[in-house]
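Note that one protein chain of the assembly has been removed; the remaining protein chains are unaltered in position.
Should a chain be cited, it is by its letter among A and B, assigned in written order, with residues numbered from 1 in that chain.
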Amino acid sequence: MLDKFFHNKVLAFRNLAVNMYNQDYLLTWEKSLNEINATILLADIFKELHKNGISLKTFETGLGISIFRDKSTRTRFSFVFACDALGLDVVSLDEEKSQVSHGETVRETAVMISFLSEVIGIRDDMYIGAGDSYMREVGQAVQKSYDKGVLAQRPSVINLQSDIDHPTQSLSDLSKLVDYFGSSENLKGKKLAMTWAYSPSYGKPLSVPQGIIALMTRFGMDVTLAYPEGYELMPEVVRQAEIFSKESTGSFRITHSLENACKEADVVYPKSWAPFEIMKQRTELLKKKDVKALDKLEQECLQQNSRFMNWECNKNLMELTRNGNALYMHCLPADISGVSCKQGEVTEKVFEKYKKDLYHQASYKPFVIAAMIFLTRMKDPLVTLEKLIRKNTSRILS
Amino acid sequence: MLDKFFHNKVLAFRNLAVNMYNQDYLLTWEKSLNEINATILLADIFKELHKNGISLKTFETGLGISIFRDKSTRTRFSFVFACDALGLDVVSLDEEKSQVSHGETVRETAVMISFLSEVIGIRDDMYIGAGDSYMREVGQAVQKSYDKGVLAQRPSVINLQSDIDHPTQSLSDLSKLVDYFGSSENLKGKKLAMTWAYSPSYGKPLSVPQGIIALMTRFGMDVTLAYPEGYELMPEVVRQAEIFSKESTGSFRITHSLENACKEADVVYPKSWAPFEIMKQRTELLKKKDVKALDKLEQECLQQNSRFMNWECNKNLMELTRNGNALYMHCLPADISGVSCKQGEVTEKVFEKYKKDLYHQASYKPFVIAAMIFLTRMKDPLVTLEKLIRKNTSRILS
Partner (left out) sequence: MLDKFFHNKVLAFRNLAVNMYNQDYLLTWEKSLNEINATILLADIFKELHKNGISLKTFETGLGISIFRDKSTRTRFSFVFACDALGLDVVSLDEEKSQVSHGETVRETAVMISFLSEVIGIRDDMYIGAGDSYMREVGQAVQKSYDKGVLAQRPSVINLQSDIDHPTQSLSDLSKLVDYFGSSENLKGKKLAMTWAYSPSYGKPLSVPQGIIALMTRFGMDVTLAYPEGYELMPEVVRQAEIFSKESTGSFRITHSLENACKEADVVYPKSWAPFEIMKQRTELLKKKDVKALDKLEQECLQQNSRFMNWECNKNLMELTRNGNALYMHCLPADISGVSCKQGEVTEKVFEKYKKDLYHQASYKPFVIAAMIFLTRMKDPLVTLEKLIRKNTSRILS
């Protein structure tokens, strides 16, 4: 039974015929649809192997490096889980302890931490125009040193959330949707509402909503992006979503009505974010270290937010969805009204109803990251995958 | 010779017939006597295997999570040693870096750090009423998610020191006593003085003395608890010690005379702790963040302490013990008069005489923790233990 499961999955994997060896994994829209499908398929295989007590160990030794320039629990642990499961030890580059700054130094440090590394996972989502470009700088530095023979292997850079995209999140979300609807084909025509929601906080990154609209539009979903005027996303990502929706014969539209977006939706994803324009101003002020102006901007932003406290995912909103029973999604942690804050993104009742689904959604992330590492580090991922399954090593001596 | 050693130990382990799979290890008094005996027996087997260069590796991959809400060197390293020896990587949840607070968030985070974890080791000993309940909250959260199929395995929560008990310490101490007196049967009737001692510090947890009186009374020891009036322990733990002493036909008594307690003692364990009442007040003030009142309380407590500077373990006191030669124990680090402080728990002379014993006592902790993990994570610990011994893998390639 299990054999058959893996046999079919491996066959599907073979048919995708992807080769991502020595690449980075920064934006989902830079990857082909086959590469995206291979990632979530492999994540699914890994999840099932782990559930069945079979070791995913692929590396005898080797290191994963994590660089977190913003707080993280879920993604940080998911990266450690993924590395550990594949046999890699994780060491974190703590930039306060080490001699790191910008430009030349970034490139030099990138090489110095790569002599025996297989992967560099980076979260850098605070400043518009900074995170993604930092990741590319690191990727280019290790590529150059690998080409020159200074590095014996070329670690892949994995985006653990940038200013632009959050692929480990969006691919976990995609995995959940595929499981929920039965197959990726079944996503076609399903209505997804990616909506802004009120939160009493400030400066939340744009990468989650951007990641969602630019990924789910590739699967023929009817994606609606909803936000109050002023909470625009980056225009180039919105354009990308439009292009994808046409290619996949799905649809993509923007509305400023939460209710309108959620009506007859199969999936709702209500999540707070900061307006792109304010994030840009914030980045400029941070560069100038203008603390006073930053404080003022924060106040303005919070005040602006407070005009939209009715953008909450509650019972009434959920009743508008398909059969009053849409799947509620969130990347966690959510701002839950009356629990983690006075008034937030979602009511306790709605959140509690979907808690198992939310945890299930989160449970894909370690395996998505493991798949990203595996695909970018194996010369022939199919051969290694088949060996792994054939070896069938028990993870626990028993 | 070695074979025979392990043969007999494994036989004894089989006879204890314990099954602690998927349980937490929080308070020794929640565990049966067989479970306690299985823990120290397994620790002993592990220690001997390690000494003989045999690998204890039981997990191909997997993680141990450590959460330290108070300083630690000994226990922190012991936890890492234990995990590493069994094949687990350790990652620490640093609550300042991650998005953790209380209530709902604790439960959510507990699940998020558990997707591929085998064990969660927690030290939380600062606030009365907080540490043990936090550990239970974590345990319940992972149990619930395991029951619902969100987690593929159920990590055990191991108490690395709570407000109530310090089982990794007390079981190491028990291991030392069993070794010192030759067998656990030989503990019967031995006099142990668990005594308060002066220290120029404030707010030391109650968990060590509580752990000692509630564990050693189960082995028929004559346990005396001695402290200056006002330095009471938690009443429910004292009651537990009384019950155990009756069950084991040992004895338990409280005295306010250090000399009286140590007279003809076979073992002395002089150790400073804060009065329960002050710890309770402190917890309340901490919750209110009343810094001024906290400062005042600290001053009062230190002043109260200073009235009992004569509660020191010195040559004169040791001469009162059985043949002037009782075993001196401490969980380390000790406040040594004239070394780590002006006037403390023990004189340099006494401490130096017993240094080898103290280090030996401490050397059990990594193996006690490994035994706790093994017992709570193996479906059939006997089968896995026998495999481990039969495999006889050298820890070092040689």
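Going forward, contacts are C-beta pairs under 8 Å (C-beta built on N, C-alpha and C of every residue); 3 or more make two chains touch, one makes a residue touch a chain.
Remember, predicted model here, so these are calculated numbers, not experimental data.
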Legend entry - Option from B:Leu27, B:Ala43 or B:Leu56 whose C-beta touches the chain left out: B:Leu56
Inset, instruction - For the chain that got dropped from the picture, name the residues of chain A it touches. - result: 57-63, 89, 91, 93, 97-101, 103-105, 108-109, 111-113, 115-117, 145, 148, 150-152, 377-380, 383-384, 387-388, 391
Inset, instruction - Determine and list the chain B residues touching the chain excluded from the picture. - result: 50-51, 55-57, 68, 71-74, 76-78, 80-81, 84-87, 89-90, 332-333, 336, 339-340, 356, 359-360, 362-363, 365-366, 393-398
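Throughout what follows, only the chains that are shown with their structure count from here on.
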Inset, instruction - State, to the nearest whole Å, the distance from the C-alpha centre of chain A to the C-alpha centre of chain B. - result: 41
